[in-house]
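The structure under discussion is supplied below as structure tokens; questions concerning it will follow.
Only one protein chain is missing from this complex, and each of the others stays in its spot.
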Amino acid sequence: MGRVDVTMEVCGMAGDGTIAAGGLLNEAMSAGGFSVLGFDSYPAEIRGFGRCVTRSRVGTERILALVDKTNVLISLDDVQSHSRVPYLAWDAAVFFDSNPPVYVEEEMSLAARVEPGATLFAFPMADLAAAAAGTMRGRNLTALGGFAAAFSVPRDLFIEVIAKKFKAKGSRVLDANIKSFDAGYAYGLEHFSDRLRDTLKPPPGIKTGPEKVMLSGNLAIGRGALDAGLKLYFGYPITPATPIMEYLAARLPEKGGRVVQMEDEISSVGAVLGGFYAGARSMTATSGPGFALMTELITHGVMAEIPAVILNAQRGGPSTGLPTKTEQSDLHAAVFGGPGDSPRIVIAPTDVEECYRHTVMSFQLAEKYQTPVIVLTDFYLDNRVENLPMPQATESEIADANEYPDESVRGAYKRYLMTDSGISPRSIPGTEGFTFSATGLEHVEKGTPNYTEDNHMSMTEKRHRKIAGALEDLPAPVEYSRGGPLDVGVIGWGSTFGAILEAVNIANERGLNVGALKITSIFPFHGGVIRAFMNRCSEVLIPELNYEGQLANLIDHLHHKDVVRLSRATGVPISPSLILKEIETLALAGA
Amino acid sequence: MAGDHVVIIGNGPAANEAAMTLRERAPEFRVTIVGREHVRQYKPHLLPALVAGKITEEDLFVRSIAFYQHAGIKLRLGQEVVDVDFDTRRIILAHKEVLRFDGLIIATGGKPRIPEPLLVFQDVMMTLKTLTDARSWIDKLARVDCVLIVGGDLTSVAFAKTLVSLGKTVKFMVDEHGFWPLHLGDETRQEVARRLASGGMELVPCRKLRGLARLSADEIRVETDCGRYTVGAVGAFFGLVPDVRFLVRSGLYIEKGVIVDENLMTRYDGVYAAGDCAQVYHPTLRDYWVSIGYRNAENLGRIAALNLIGGKVRAETAPESIFHVDGVDIPTSWWAEI
Amino acid sequence: MKTSARDLARKVQGIGEAKTFEVRSSELPTWCPGCGYFGIHHGMNDCIRKLGIPLHKVVTVSGIGCAGRYPFFTKTYGLHTVHGRAVPVATGVKLANPELTVYAVGGDGDGLAIGGGHLPHVCRRDVDINYVLFDNSIYGLTKGQPSPSSPQGMKSKASPMGTTDKPLNPTLLALSYGASFVARLFAGDKKMISDVLLEGTKHRGFALFHIYSTCVTFDKSYKTWENLKKWIHPLPETHDPTDLRQAFDRVLEDDWSVGVIFKREQPE
Partner (left out) sequence: MRETSTYLYQNMNNEREAIRDVVYSTDPADFSYMAVNVPCQAACPAWTNVPAYIRCLYESRFDRSYEINRIVNVLPGVLGRICSRPCEDKCRHGERELGQPVNICHIKRAASDFKERGHVYLEQLFAPLGKSVCVVGAGPAGLAAAHDLAVVGFEVELIEALDTPGGMLSSGIPEFRLPRDVLKAEIDGILRLGVTLRTGVSVGTDVSVDELLTSHKAVLLAAGCYTARQLEVPGEDLPGVLSGLRFVMDVNSGRAPMLGKRVLVLGAGFTAFDCARLALRLGADDVAICIRGTEEDLRVTQDEIHEAKREGVHIRALMVSTRIVGQNRVEGIEFLRTRLEGTRSDGRRKAVPVEGSDFCVPTDTVIVAVGQGPEPIPAPGEKDRRNVLKGDPVTFRTSAPNLYVAGDFMTGPTTVIESIASGRRAAERIAEDLTGRKFREWAVRVQDTSVTDREREWDFIPRHEMPTVLPAIERFQPPQPEVEGGYTPEMAHEEAKRCYLCYLHYEIDIEACIYCRYCIDVAPRDCIKLVKEVVLDESGGVKRLVETTAWEEVNAVVIDNERCIRCGACLRVCPVDCISVSKMELVQRTLEAGRD
């Protein structure tokens, strides 16, 4: 029994416990030894309104991206699940409540919409929960119980996960939840024996057991900051970045750090600059609207050459936009935002592992190049969960990278000393003989204000030279192809790259000659490497989740002809099948 | 028939034949089949062969799912009708859905009959009517060697032979309700008994089943009016009774099955019943009878569909299908309560 | 049976005929079932109806957060602006057309955290807008972080060891900023909201309505319905809202009294 590759979905209305159920499902599958990729999409509203969908793809091999087809749909609210039916695989399994509060007409019935190939598992979830635990609140767990029985998933996989999640809530809640789950499981064992499914049976030899850990993008970022010796976190609640603050609030104090919920984003990034200026690794995380408020202080960091780490979890924009939907539309703002020639470092991870790596790396980059470092993630990355071995950071990756002034200049210290690399040794307040004033005004080497033409020109060159020099420490683009000339070269960044790689792999399996190039250093970027790759491709395709094609705008001049843009502003991740279709049309047109 | 939505309750031969006929003759109608089982139509009389391992489950099925989709027939599997309101012409499904219909064909077929006195032993006995039953037999036969067959109806003889071919010891008890619904004269009963014995089965002489007690998962103690046995499994084969419990008190005339006139129409116009669940008055028998058998069901399904779209076809009631037990002809197609 | 079937039918018909809910839009409020904001929603609608001015002469400016959704649920003009900026934006609207009756609406996060800087200036300017501050002491839309009016020690996912900052008291702030009309109300008492809001709207100059409410989904310990109903009590009859010093004394020693706290005398 070879590959396991199953996509499961829980769909309900906000407040039905959809996200919680999806989370438990992912944890249980991970504990069962599968590779897991999960992603929740939910409405801005909190309860009693709007559709929540948690999608999880589970398999024996590493999961790169979510696919269109759904093999299992667990509906906690049939009206909300209507829109999910078109995505069902022909032989999908559909779980829904057989005793909803009201009778439903044919047009509004889920069972009427499902194609005959699918198998229905209708059972009284709310009644079973109410009978077992006195309230129907636990019906989402009853639904999981029914699913576990139908797919012969060992009961204690779920019980352990439920215990872990609800332990903190006290035994009454934990006990009610286990009873609710068991009510569904028992019902399933008794009533679903005539239509059991074996698509989730782990093939022999698969390593079961939890040496893998479930991490979301946000948790990986928080963990990276912790491992990198973060001292101060200043933040303000904003979807989807808030979970980072909440993760650190529980763990930073134990390591001698502090988390402060500031009054807004301006005060947050101000405090980060103050923190780094005074020698403490500081960080803030926000999303589009908050990032816009931070722009002025970011350019102040560029001018005053003060390190800072700012994570921007992009969401549907502009303005308040789509707070709970995903988008990659802040690239322009991150690279070019703010007044004046203000170069800064912008990096963008493409999966949960890189969320950790880039967060760790951002502190050294900020210290070494004395500049704000912006890490660009997005909702589909922050809320995505993957199971992977817990990432670690080596000593050298977290060592202090600041260049301190030499003893020889004590008493005659020039903060903004002109150097070839553009990096001027920086002293930390409290060190005798090295006092200086940082300033947002243009300044001479000593730091005192000066607006003469030559000085502004040479200081601007210094600042640009410094950032350009960072290229050697920034992660180079990574190519995935058989090498040599390619029919189509697909370039991508951020959360969309998983889908690109899945599409390229399938295209190659279908006999096309296609390659993918992953770009993680957005600014400064490795122009030479990208140009070389482009020249080997007869067509270059850049899929990204923004309307203007913001990465394309940055690098299309490197290609001798126009790049093909697949620019989507839908709020939902680009699916591998859409990219594949584009690749095939380009490849065939080219041939 | 006003409106265009025809709903067919049931997914057997009668139901599907009716659906195909409607598709050919009345393309403008919307046809929906609502079947309780989770699988598409299959031939129940091949189940013994499945249990014997001679065929696979795929061989049972009659049509592919895609066939229905191309034919534009909405097939709804795994959904059970729990009530029908004939005044407002609405069907209530088990998962609390209301389905409106303009035309209705009831073709739910028969379900295994357990005589009332034996109902208390129901969960100890196994029947063989659906694919699920067959799967549980296959599972059970992997663990037991000796099977008691009680009753004796159409399938029991074929099934008993299958068991013998699988090397199982088979005890056959022609219960007081034996060969129901037929009333066997004594000499025909002897003749049949003799034939069964020669087929490798041990004929148990008793007539009344007193008690069934489950000793363990695969061991049952049987008490009859003439002795006590221990067997691995007990098969109940008392014939089929129309599967129309959900229609009782719905306004339809129901005795054993749904009572229809010679055009298979019930008391409500636009509402027909066909196959093993329908009961029609038989002038020569002077009683209401239920036709048994796959081809009869198909035939009646077609007739019901034709009449629904305005036809006036009489369901002829010549009892031509005969049931052969090793050369003994037993007219099966009429119904005589003993 | 407190109300007989006849009374029930009569009351329901009365509500329909009196167009009690004429101000309400056709959008079903997206607040969680049981949210205190429904009470405020009713009180405000009732007040606007009693004002008797055409709905197109009323503008509701709102910030970001659960309270920010308010404009979608009334038939007046609405402006759902960015986080914390409802008051300055409302100032622009009012100065552009003084005939408009302008309400600024926002939560405790929107008004006291990111928007905290604007309160002193709208008080100083005494802009004739009515600022309704929905105070449930939590960030609801981002799922349960403490807000500037959360009590010290409040535990949440963002403050597992309990908040360390001292809470702000918007009523006291408004008094100290010299607001010319300050009232404190309770979301569960829609009648008092309607009456006091009406009085405040008629008051020429800036009016602050600090309304205690509850978040049924994320606040299970502090401002729950049970607690609010226990703690909140009307201002004593003896309270003279025109006496600023008495207003200060009242607010300094008693957090939970509701009614018109202070109202500067105005020439008729």
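A, B and C label the chains in the order they appear, each numbered from 1.
Here is the rule we go by: contacts are C-beta pairs under 8 Å (C-beta built on N, C-alpha and C of every residue); 3 or more make two chains touch, one makes a residue touch a chain.
If you're wondering where the values come from, they're calculated on a predicted model, not measured in any experiment.
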Neighbouring displayed chains - absent chain, whole complex: A, B, C
Touch with the omitted chain, as defined above, among C:8, C:95, C:161 or C:252: C:8
Which residue of A:83, A:135, A:319 or A:535 touches the chain not shown here: A:135
Hidden-chain contact residue, picked from the options C:102, C:127, C:216 or C:260: C:216
Chain B, residues in touch with the chain not shown (by the definition above): 82-83, 92, 96, 116-117, 119-120, 210-211, 248-249, 253-255, 259, 267, 281, 283, 286-288, 337
Positions on chain C contacted by the hidden chain, ascending: 1-6, 8-9, 11-13, 15-16, 20-21, 24-28, 31, 33-36, 38-39, 41-42, 187-188, 190, 214, 216, 225, 229
For chain A, residues in touch with the removed chain: 48, 99, 101-102, 126-127, 130-136
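Note that only the chains that are shown with their structure count from here on.
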Contact graph of the chains (line, ring, star, complete, other): line
Nearest-to-centre chain - CA centroid comparison: A
Between chain B and chain C, centroid-to-centroid distance (C-alpha), Å: 69
Length of the line joining the C-alpha centres of chain A and chain C, rounded to whole Å: 37
Per-residue overlap in chain A, given as positions that touch at least 2 other chains: none
Shared interface positions of chain C, touching two or more other chains: none
Touch list for chain A against partner chain C, complex: 15, 44-50, 236-239, 242, 245-246, 249-250, 253, 259, 261, 263-265, 289, 319-320, 323
Touching residues on chain C, where the partner in the complex is chain A: 28, 30, 32-33, 64, 66, 80, 82-84, 109, 113-114, 116, 139-143, 145-146, 148, 157-161, 217
Residue ranges of chain B touching chain A (in the complex, touch as defined): 38, 40, 65, 68-69, 75-79, 92-100, 131-132, 135
